[in-house]
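With one protein chain withheld, the remaining protein chains of the complex are depicted in position.
A and B are the chain letters, set down in written order, and residue numbers restart from 1 in every chain.
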Amino acid sequence: MQGITSELHTGRAKKRSLWLDIGIRVIKNKAAMVGFVILAVLILLALFADVIADYDTVVIQQDLANMNQGPSLEHILGTDEFGRDIFARIIHGGRISLAVGLVSVCFSLVVGGILGALAGYYGGRFDNIIMRCMDIFLAIPSILLAMAIVTALGSSLLNLMIAVGISNIPSYARIVRASVLTIKDQEFIEAARAIGGNDFRIIMRHILPNTLAPVIVQATLGVAGAILSTASLSFIGLGIQPPAPEWGAMLSNGRTYLRSAWHVATFPGIFIMVTILSLNLLGDGLRDALDPKLKQ
Amino acid sequence: MYKYIIKRLALLLPVLIGVSFIVFTIMYFTPGDPAQIILGENATEEALANLREEMGLNDSFFVQYSRFIINAVQGDFGRSYQSNRVVFDEIFSRFPATLQLAGIGVLLSVLIGIPVGVISATKQYSFFDNTTMVFALIGVSMPNFWQGLMLIMLFSVWLGILPSGGYGDWTYFILPAITLGTSSAGSIARMTRSSMLEVIRQDYIRTARAKGVLEKNVVYKHALKNALIPIITVVGLQFGYLLGGAVLTETVFSWPGIGRLLVDSIKQKDTPMVQGLVVFIAVTFSIVNLCIDILYSYVDPRIKSQYK
Partner (left out) sequence: MKTTRFISIALALALSASLFTGCSNSSSSSGSSTGSQGIKEEIVIAQNSDAKSLDLQASNDGGSLNVNAQIYDTLVVKNADGTFSPHLAKSWEQVSDLVWQFKLEEGVKFHNGEELKASDVKFTFERGLTSTISYMLDFIDSVDVVDEYTFNLNLKFPYAPILSNLSYTSTGILNEKAVTEAGEDYGQNPIGTGAYMFSNWKAGDSIELVAFEDYFKGAAPTKKLKYRSIPENTSRSIALETGEVDIAYDIDPVDKETIRSNDQLVLIEAPSLQVDYVGFNMQKEPFTDVRVRQAINYAIDREGIISAVLLGGGEVATTPISPKVTMSNPDIVGYPRDVEKAKELLKEAGYENGFQTTIWTNDNSVRTRIAQIVQANLKEIGIDVAIETLEWSSYLDRTSNGEHDMFILGWTATTGDPDGAMYVLFHGSSSATAGNKFFYSNDEVSELLDLGRAETDDAKRQEYYYKAQELVVEDAPLAALYYANDCAGISAKVDGFVLSPSKSHKLYGVTCAI
């Protein structure tokens, strides 16, 4: 009933109830809510990281006498190879992972989205050229790209974000392009053009908002992917510099102590997995909620 | 059909040229002198200068690139800076290890993933469905390298029943294959389930049931066959990706495949080897994609008619 009455109002009201619909559907999905809650906890921990554990004194301060201690009352997840508290480092590492995830996805999304929208909208040769370029990018191993960027610009947090971001541009370009292709032939676009809207306005106000659904899903999963990529790059030694507590780097460093102090490698791995899991749950939930075919 | 295949292969060429140009540019502009790496820490200035001259490293960017293209077109990618072996000989000697691992990984994931996906779809929301989907999700979310490490810890270190790395008889395949297989199995199971669910809702399935077709046939003969396309896509993508050498898994298990070769070559600025590998991986991936597309045509005749 609500949907029908709102149709009679202005476009704005209709949009709001649509989003409300989607929101309700997500909340009803138990799995997605589990993911959301876990994610919320992780984000909170990351935001309040400094309150929980001071960076200088706890996270990077070495205490060689206490290296590789197992979990205890003082250090709930134990200490690493330099005697630093693992729990504190994981919390601060969460900041890095989430930051890289979000920023790199935004970067890929914006650049890829624009390219995909332009390609889909204008079509023809332009589309062909852009998509071939995307193919070329896809064919280049992301490690090579990351390595190039890191060696050329140095291995800082920002450059890591750029490296991860660049390698994901093609997937967003593809998705947006596909959406644009399905939408652009619809009647309301013709109508907008008939009224005299210029291309830019049409793309921004009509086409892009309708591509949001698949993009949101991809973005959620993309953050998970970006976190994994960051950890992977750190694992092979191309990531952030010590003493930064990045999860992948902690895993890599703990590799050597697998036999005597397995907790050093295990706990960061668990956190990586849980973060990715919750993002996947949320992404799945969003996908189900946004799927028009599931409208009952 | 043949025209289609040839057209696809021809399209590969501009992509390869573009890729090799970008890779060459990257290798050219990142710091690191191959001559220094070959001669090592003790090299004299003179020896380095001589070697650089010999390797043609002092020529301009375009001269070097043209030289590379002219040779590449004739199939000559030169010799590795590190081992001096002919590039493609080296790649082909290490590729079987990657191929075998990819093959077994995909086989494992298909054998587990598809049946699980089908059963989950037919018994949606059942205990089986919920549990397996949780496992599938965990499989997809677990970082490969971490899983590999945990498996090594459990089976090699604590139990001592499986080797911890390297390449040898069938026992060496078990842990890496499980590592690769589980995450692939996860995505295949999820994709199979969602694809099956889509198909099962279709009218023609209802019709088949109404006609009295056996449930078993409904599921396998009608539903699965039509659900196959997205499933094949995922399987193909996984296989293609694995053929590029699952770098992290190969690192953790000291597997002598091309993934590790790529990372090592990049680190050592072995440009001929990097170029050879990138081209090789791009071609392999495209061929896999092509095979998938051809498979589509056998599964869905409507697609076949498009391939003119």
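Just so it is clear, a residue touches a chain if its C-beta (ideal position, glycine included) is under 8 Å from a C-beta of that chain, and two chains touch if they have at least 3 such contacts.
Keep in mind that this is a model prediction, so the values were computed, not measured.
Participant: Identify the visible chains that the left-out chain touches across the whole complex.
Facilitator: A, B
Participant: If I consider the whole complex, including the chain that's not displayed, which of B:Lys7, B:Lys123 or B:Lys225 touches that chain?
Facilitator: B:Lys225
Participant: Of the residues B:Ile37, B:Leu57, B:Leu197 or B:Val213, which one touches the chain left out of the display?
Facilitator: Per the contact definition at the top, the residue touching the missing chain is B:Ile37.
Participant: Given the full complex, what residues of chain B touch the hidden partner chain?
Facilitator: 30-34, 36-45, 47-48, 50, 79, 82-85, 90, 93-94, 96-97, 99-100, 103-104, 106-107, 152, 156-157, 160, 163-170, 173, 221, 225, 228, 251-254, 256-257, 260-261, 267-269, 295, 298-299
Participant: Taking the full complex into account, what residues of chain A touch the chain not shown?
Facilitator: Given the touch definition above, chain A has residues 60-62, 64, 67, 81-82, 147, 151, 154-155, 237-238, 241-243, 253, 255-260 touching the missing chain.
We take it that only the chains that are shown with their structure count from here on.
Participant: Which whole number of Å gives the spacing of the CA centres of chain A and chain B?
Facilitator: 23
Participant: Can you list the residues on chain A that touch chain B in the complex?
Facilitator: Where chain A meets chain B, its residues are 132-133, 135-136, 139-141, 143-145, 147-148, 151-152, 224, 228, 231-232, 235-236, 251, 255, 258-259, 262, 265-266, 269, 272-273, 276-277, 280-281, 284.
Participant: Along chain B, where are the residues that touch chain A in the complex?
Facilitator: Per the touch definition, chain B meets chain A at residues 14-16, 18-19, 22-23, 26, 29-32, 137-138, 140-143, 145-146, 149-150, 152-153, 157, 244, 247-248, 251, 262-263, 266-267, 274, 278, 281-282, 285.
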